[in-house]
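So the structure is just underneath, and the comments pick up after that.
The complex appears here without one of its protein chains, the remainder shown in place.
Right, chain A next:
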Amino acid sequence: MIILADNQKVKLYWVPTAFKLENKTVKTLQVDGQTYRLQAPELTAELVTSIGNACRIARQHSLANMTVAEIVTIIDQAIEKWCHSDYPQRILAEKLLPAITGYDHTTVALEIKRFVRNFRKKELWRFIDTELDNPAILDDFHPQKSGQLTKAIGPTAIFHVFSSNIPGLQIWSLIMGLITKSANLGKTSLSEPLFPVLFSQTLAEVSPELAATIAILPWKGGTHDLEQAAIDSTNATIVYGSDQAVKSIHALVPDDKIFLHYGYKISFAMIGAEALTPEYYPQMVQKMAEDIAVYDQQSCLSPQTVFVEAGGTITPHQFAQLLAKALTNNQLKWPRAKLTTSEAVAVTRLRQESQIQALTDATIQVIASPDSTAWTVVYHQKPALMSSPLNRTIHVMAIDDLAQVPALLRPYQPFLQSCGLAVAPQRLLELGSQLGDAGIDRICAIGDMTRAQSGWHHDGRFNLLDLLKMVDIELGAEALAEHFDPDVE
């Protein structure tokens, strides 16, 4: 049993057990009458290097020799613990994450529960089988259709630069690293450093050997000596975050090392007239409002604009009004996080600019929560894809025909990601294809926008294949080897 909170001290890091780090309290939280002192280590480049080395050595003795099935089973057992409401780490996450991130506690509890289910055994195989015809090549050489023997080899060690916008999201990357049998060195930010630490503790409960290949360390992004040490002691780097964060790390990574990045993305929704019947329009509005409310649009999967097709029972304008009411309700159910001054200014600025435009342009209308920045709906009769200052701020675009949307996406092509889509099956594939051409890499149901399914090609890429290197033994080499068998005829 891992001790979670030592005198209410909570460690914001995870390192192989041999390391005893100097701590200091970086934040004190009061939750439910209890004081929690969040502990972060004093880090130096030398320490990061030796932690990275220790993880690699531990990998050599454990993870490298495990089969993928064994690794999947360990992760599954860890996830199973998180699927129980009385699991201590989950209770701690549900208590502390809202206080650390500012997100509403009901949302955090619900979304974490839903998120971890993405990594049950059956879901993990979905990730793996989606990308590898024969997952056994992760363990050994197996013949391919072309005849040669192939084995897939993951990086010895991966340096993850996690983003902090969505609690828990870090373990997606961490788990992919484990499946490729890599040691993992994760850098968190102090905005959400906790979840991967708690999950590593769970892995240690199931398999101390596997957990010893992981280190999770918080430090301020842009601390180049620590980042360089982490990059030097690993052979692949995955960065999540702003374009600035991506560029800053990329500059440090030598060309011969794998560098993957998941930067700024924009998502939107499209609702067809056929989904706006008297029977369905209320749920379309509810689900759209939920996608906007979950994690206050901080996820790159969250919609920033919704295109509403004319010709349904409700007009796009009425959709905007209904959405406003639904967002009012959500504010009661799942209150939005408190904003920083700059976030609040961004929302207020959009409201003011739109209201000024609306004075001379009757095609724009602003509906906003009174006396607060809790939610904002900006209705536009002239459709365009628009980014939003987030925090429950949404543009509703009236459009005559959804088929016109792909042409509006062009300026944003490099940044496009998810599209929540509600249309009849007759239009699904054709629109899907046009959206794909326009740059979208995920088409999902309205109401599920922030919950990517297991096996999703994140930003259109491969979760595992991008990390793997294939080693082929050609037929000739194999045949030649046969000659050298001392027992050959």
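Observations, loosely collected:
Quick note on the criterion: contacts are C-beta pairs under 8 Å (C-beta built on N, C-alpha and C of every residue); 3 or more make two chains touch, one makes a residue touch a chain; residues count from 1.
Keep in mind that, in the parts below, contacts and distances are computed from a predicted model.
The UniProt record for the undisplayed chain lists the protein name "3-oxoacyl-ACP reductase", from the options "Membrane protein", "Lipoprotein", "3-oxoacyl-ACP reductase" or "Threonine dehydrogenase-like Zn-dependent dehydrogenase". Residue A:Ala324 is the one among A:Ala324, A:Leu339, A:Ala422 or A:Leu464 that touches the chain not shown.
Residue A:Pro282 is the one among A:Gly147, A:Pro208, A:Gly222 or A:Pro282 that touches the chain not shown. Of the listed residues A:Leu92, A:Leu217, A:Val253 or A:Ile367, the one in contact with the hidden chain in the full complex is A:Ile367.
Even with one chain removed from view, chain A keeps its contact list with that chain: residues 282, 285, 318, 321-322, 324-326, 328, 365, 367, 370.
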